[in-house]
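One structure is given below, encoded as structure tokens.
The complex appears here minus one protein chain, its other protein chains still in place.
Read from first to last, the chains carry the letters A, B and C; within each, the first residue is number 1.
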């Protein structure tokens, strides 16, 4: 079988927040939490998108309306056809984990939702810190409350819901009281850098899901490189240990041209 | 896997008659009696050759020294490397057969030896008519005596051994006394035409193994065509019924160019 | 839903047996037609009898076939019997001709027009012979010259040059051919040449060393060629190269082919390939609500 995109029909569109839409579709694939698909809008563009829901019957992705590609996606109705290939990447590991804290910034919740599912199935004690700029942008809040109840910690930058401040502050507080086997995180790289620093200081293992501009998605073109790692294939999930040794994590990324730029310069594009 | 020739080492060379050599080699393949290999001498030529011995451990082919290709083959010692691909073709069927008569002319014995083996294993009552120009050219005589004893009937054109005359005469005699379920034959096409005519007259089923010039061996190039049949794939074994309806069997063949010629004109090249 | 009119040839489906594949004699061509081919192409006929190359001449190498048969031909003078027998063929019969000079092309064309084939394919693209074909098909000017000369001879019988993917600008070659009087364009002939080497034998495997590549491996090249030709000409296209299943055929139609050639797939799927491909096309069309194959010809263009 080839790795060409397969055209699937969107079976359902769910509006999560004003700017996040979840698209459901049938696509037979073995997938793990943290893996992503390359999602093709024929004639437009193709982007890597994390799986936000994994079940035998269907998969789902959650897209934030942002640029030219994602705005189009957010206009899709059920019945629209898209091309998907994958899943690609390594995904999160829960091996040996009994107690976990998950930290999501903005649409970072997307790849973390199937992880929550997995943690619950495996009986892992799970706390979830969900952060966003304001109450309106809290992604998957309702689902997370249903699933985790008191174990969900909400933070907003403006204090419009939950604790005012950053997810990292809440993480630091929690880690003052307890010692999970692993901290999982996805969100703006600056936030994840904070998560990593805290975990390193406390000597707690972590797994962080990264993003870089991608082309092939399967480890050939080298576009998504970070140090000597290909984010699409060696990642997108990396251990805190790997990232703590990285010369680029939290600092540098690459433009489409391959030119190195500082994360700042690149813009906090995933600061959603 | 591809159908490219595989290089095998000849493990043993057995001189059968002055002009027939059997080459043994190891080549893993499921093969049936009547099937053939395309045998490549690197840098020289490639020819279709029937399997004259089929076992789990090894295969063998028996070649008559004749033209430029086969004379080279007959010079090979054990250790020589040849390329083989296949097996190709349909092979003989013994389905429903309890009693068989096998008619071999010249080196037509080659594909018929594995058939004898199969008949014995399956408990088929088997008679074998072995014909050649003279005593010296009787191929596989010793083996056939060992295997079949009194059920081997020998004919030579010059009477130097066995009955003087053609295999067809002996066949006609035998069919006057008994009614086999199938007559199998391989040898010069003129002989096989005789076999077919006798069988048709007596309403006895037959299976005959044919030859035409071949290129691909797998039913693509169309070179080996006889009527609308490709000898390499639809054959080389055909039922008497099919051949009795043929406009070309026993009459026409084709040169390398594809030009139709009468069998006579073509020369009795397999009249070995 | 698959009925196709290709240059006046009425075909029950768009599949066409490719030249040189099983096309040596009338009886087998008729069988291929019975087995489901919408039209059949005869093996290319040359000016005089020719043996072709020594074996190995045709190989399968996992991703396709490679062949250097060397254009064996009985020659047009020995073709009468086959043509006569083909009159009873269930599907239209396309004759294919080659030569090593413009004179030879017209000589062969003249030699066979009396037999009134439904169409004449001009093979200006075989990579197996040093002069025959190759030169003609890579240059728009030379290709056009051949087409013009053959057109003059052929009268009302439609002619269709068969192009090579080795041309640096196949669209320009096609356009030049159309200008010169081609009624259809056939693309592509085999790719390359290529070469298969056996490590253990330390030798090229084909007796001719080099051979034309066909089958699954060449599909992307064939699609690109047909796509480009479609934008350059208005005559219909017989697209082929690596078409193995119904989906491939649909893609080829979308690239711009009205008729779809099938050659190497007969290795992978047997003589039933034509029927299988047609059935698979129908299944896809039903799923997608496509009523006639005509609807999707060229659909991949904006």
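The definition used in the following text is that a contact is a pair of C-beta atoms (placed from the backbone, for glycine too) under 8 Å apart; a residue touches a chain by one contact, two chains touch by 3 or more.
Values in this document were obtained by computation on a predicted structure and should not be read as measured data.
J.: Please work out which displayed chains the absent chain touches and list them by label.
T.: A, C
J.: Of C:58, C:207 or C:223, which one is in contact with the hidden chain?
T.: C:223
J.: Looking beyond the chains shown, say which of C:35, C:178 or C:251 touches the absent one.
T.: Looking across C:35, C:178 or C:251, the contact with the absent chain belongs to C:251.
J.: Out of A:18, A:43, A:123 or A:149, which is the one that touches the chain we can't see?
T.: A:43
J.: For the chain that got dropped from the picture, name the residues of chain C it touches.
T.: 61-64, 66, 138, 166, 168, 191-200, 202-204, 209-210, 213, 216-221, 223-224, 227, 247, 250-251, 254-255, 284, 288, 296, 299-300
J.: For the chain that got dropped from the picture, name the residues of chain A it touches.
T.: 1-7, 38, 40, 42-43, 45-47, 81, 83, 214-216, 218-223, 225, 227-230, 247, 254-260
Following the convention adopted for this analysis, only the chains that are shown with their structure count from here on.
J.: Most C-beta contact pairs, which chains?
T.: By contact count, the leading interface is B-C.
J.: By CA centroids, point me to the most central chain in this structure.
T.: Going by the distance between chain centres and the overall C-alpha centre, it is C.
J.: Round to the nearest whole Å and give the separation of the Cα centres of chain A and chain C.
T.: Distance between chain centres, rounded to whole Å: 51 Å.
J.: Where the CA atoms of chain B average out and where those of chain C average out, how many Å apart are those spots?
T.: Their C-alpha centroids are separated by 36 Å.
J.: Can you check how far apart chain A and chain B are, centre to centre, with Cα atoms defining each centre and the answer in Å?
T.: 68
J.: At which residue positions does chain A touch at least two other chains?
T.: In chain A, no residue touches at least two other chains, as defined above.
J.: Mind pulling the chain C residues that touch 2 or more other chains?
T.: none
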